[in-house]
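Of the protein chains in this complex, one is absent; all others appear in place.
So, chain A:
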Amino acid sequence: MTATTSSSAATATPSPLTDATRDEASLRRFLHGLPGVDQVGVEQRAAGLGTRSIKKAAKLWAIDTAISMVDLTTLEGADTQGKVRALAAKAKRPDPERPDTPRVAAVCVYPDMVETAVEALQGTGIHVASVATGFPAGRTSREIKLADTKIAVDAGAAEIDMVIDRGAFLEGRYLAVFEEIQAIKAACGSAHLKVILETGELATYDNVRRASWLALLAGGDFIKTSTGKVSPAATLPVTHVMLQAVRDWFVQTGELRGVKPAGGIRTTKDAIKYLVAVHEVAGEQWLTPDLFRFGASSLLNDLLLQRRTQADGHYSGPDYVTVD
């Protein structure tokens, strides 16, 4: 299976990288040969970049860009068709009174809700993303994960957010994680694959870097920090490490892959700090919804409120944006 399904990613990568995934030992050597991440240094850099001054025109630009990068998400056990339809409506017209507000990038739902979301978003260009592969724990068999993915794709999901097997990763069975990502990528067909590393469970920045490369080697189109169900979810330093990984990947292969921090990003101020990181760590090429997304549910309303504040000159309060 791996020989054929990996072809799309593997043929594009230069041979040192394909050699890296030849067998368990090579993969381990490669991942452990990546430069380490110094915790003090990366946290210091993340804090330093957070102080860039973004105001007025720069802030408006950042807010609109951030809105266009949102994967509007509902991942509750209590999700209903009604909830998903409401979210789809919000995605189409984030601020009903301001038609110039950009649309979000995608709506992200569980596989069983894909059909509803696709229907509600027909013809809008807004993607439907779905968390497949036994989200959020991923503790189920390969067959079920593949079936989960297939169901979502068949129902029209354009993007699949998969969780990696953290247990296998922490056991050092990197090849198993790699093959599973490849298999899911194959099952995605033309849908884009976002690989959720669940960085809160990986614990160290070194592990975040290794998992990022593992996902990139296996053909993930995006690397994503978290399910949002584990604390800590997305953090700025973790995102710095992942942005560095996609940049390094680009330098080595010429391919552009994306990053998606998810979970815990609630304010415009935070979102802007992430955009500054995208800009200065990866590069301005990444400042597009094609290569950077926010996984968030409550962030959008704060962005809308701040957008209004910029335009009106005063803050209007949470009653002026819709709750969905």
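Structure notes:
Operating definition for what follows: a contact is a pair of C-beta atoms (placed from the backbone, for glycine too) under 8 Å apart; a residue touches a chain by one contact, two chains touch by 3 or more; residues count from 1.
Here, contacts and distances are computed from a predicted model.
The complex appears with one chain absent; UniProt names that chain "Aldehyde dehydrogenase (NAD+)" among the candidates "RNA polymerase sigma factor", "Sugar ABC transporter permease", "Spore gernimation protein GerPD" or "Aldehyde dehydrogenase (NAD+)". Only one of the listed residues, A:Q182, A:T199 or A:Q244, touches the absent chain: A:Q244. Residue A:L287 is the one among A:A137, A:I151, A:A176 or A:L287 that touches the chain missing from this view.
Touching the omitted chain from chain A are residues 35-38, 40-42, 44-45, 51-59, 61-62, 241, 244, 247, 251, 275-276, 279-280, 283-284, 287.
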